[in-house]
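Each remark here refers to the structure printed beneath this line.
Omission of a single protein chain aside, the complex is shown with its protein chains in their original locations.
For reference, chains read A, B and C in written order, and residue numbers begin at 1 within each chain.
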Amino acid sequence: MTVPVTIRLQQADFDTAQEIAALSAGRTDIGAVVTFSGICRGGAGGDAISALTLEHYPGMAEAEIGRHAEEALARWPLTGLTIIHRYGRIEPGQNIVLVVTASSHREAAFQAAEFLMDYLKTRAPFWKQEEGASGTSWVDAASHDDAAAARWTKS
Amino acid sequence: MTVPVTIRLQQADFDTAQEIAALSAGRTDIGAVVTFSGICRGGAGGDAISALTLEHYPGMAEAEIGRHAEEALARWPLTGLTIIHRYGRIEPGQNIVLVVTASSHREAAFQAAEFLMDYLKTRAPFWKQEEGASGTSWVDAASHDDAAAARWTKS
Amino acid sequence: MKVVYFAWVRERIGMAEEIVDPPPAVRTVADLIGWLSGRGEQYAYAFENARVIRAAIDHAHVKPDTAIAGAREIAFFPPMTGG
Partner (left out) sequence: MKVVYFAWVRERIGMAEEIVDPPPAVRTVADLIGWLSGRGEQYAYAFENARVIRAAIDHAHVKPDTAIAGAREIAFFPPMTGG
C-alpha cells in the first residue's frame, strides 16, 4: 500500500488537528501519531522580537524536504507523513512548522519526527530574520542543531 | 512560574487540538509542542480485534502518572505537560492515550514525550483486554517496552 | 488489610478485592503471595507463576521482598499494558 505523504510550503497557518485527522481517518492500522509543532517565540527582555520573517528557496525547499521524507519512509515503517513549513512573516505564538508521523509503532513515529525536524533545521533552505526593538537581523545557525542532525548519519 | 500540568483519566475521547491550544494559548515562550497519540489498532487476519477494554487501578494510576510527570519536569525544561489516558471500551481507530509536551527547545519536548510514553507503557497500572473473533484475551506485556523504559534509568 | 486484584489475577481469583488477616509470619509481599496461594485452587492458579505477578502497596510499585507491615492496601496484577 502506498504511504500517504503530504509536503506543503505555505504562507497560511495550518490546523494540526485537521492534519492528524487526514492521516488517520478511516484507518485502523495506525497505533501511534506523533506531531511536532514549531512555534515562533517572542524572546524576552532586550531580545524581545515582534516577528520573524522566513525566506525560503522555492523549488529547492520542496526537493530537499521530499528527499528527507523519502529517507524517513525508507528507515522507519511509517503509515503516513505530513510536513508543512510556513514562510513569510510570522508573529510570536504563531506556528512555523508541523511534522506529523504515523506508524504502527511509537518508536518509529517518534524517531522519524525527530529525524525530520533535525534535518529541517539544518538542511532545508529557509532563513529566519528577526524584527526586534533595534531593527531586523538574520538568525545565526545553532551548532547544536548541526550536532542533532549528525546523529542520524549512517556510519 | 508554575508549569501547567494536566493529568486526566477518563472514559471519554479527547480532542488533541484543544489540548495543544490549552497549553499554548496566550504564550510566546513556547518554541516546540510535541504530541503523542496512541490509537487502538484493528489487527489483521486471524488477529483482527473488534475492540479493546482497558482496565485501570483508580488512585494508583493517577499517582503513578503524577510521579512520572514530576520526574519529566525535573529532567527537562518544559513549559507545559498534558497526559490523558482513557479506560473502558475502545474500538479500532479510536484514541487511547495522549501526551503533550511544550518547551522552548524541541529536544526537551521530544525526549519528555518519549520518556512519558515509555513509562506509561510499562509502569502505569492499565491492562488491555482484546475482543476478537475467538473471544477475549488479555494482552501480553511486550519485553521491548521494558527495554525502552529502561533507557531512562539513571545509572 | 485490604487486598485488590486486577486483570487476569482478578479473573482467576474471582473477586476484585477482599479483606485478609494473615498471621505475623507473613512479613513480605512474597510471603503474602505464598499465604494467599494456600487459600484455594483459584488463588493457586492466579499466583502459579509468581515471577510475573506485580505488586503495589498503597499505590506504589513494590518488590517481592518489601515488608507489608503498615500497608493499607496491597494490589496484585499482571505486567501493565497501558499506553
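Convention: a residue touches a chain if its C-beta (ideal position, glycine included) is under 8 Å from a C-beta of that chain, and two chains touch if they have at least 3 such contacts.
Source: prediction; values computed, not measured.
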item	value
In the full complex, displayed partners of the excluded chain	A
From A:G46, A:G59 or A:G135, residue that would touch the chain that is not displayed	A:G59
Chain A residues that touch the omitted chain in the full complex	38, 54-57, 59-60, 63-64, 85, 96-97, 117, 120-129, 138-142, 145
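The rule is short, and it goes like this: only the chains that are shown with their structure count from here on.
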item	value
Separation of mean Cα positions, chain B and chain A [Å, integer]	22
Inter-centroid spacing, chain C versus chain B (mean Cα positions, whole Å)	26
For chain A paired with chain C, centre-to-centre distance based on mean C-alpha positions, whole Å	48
Set of chain A residues in contact with two or more other chains	106
Shared-contact residues (touching 2 or more other chains) in chain C	83
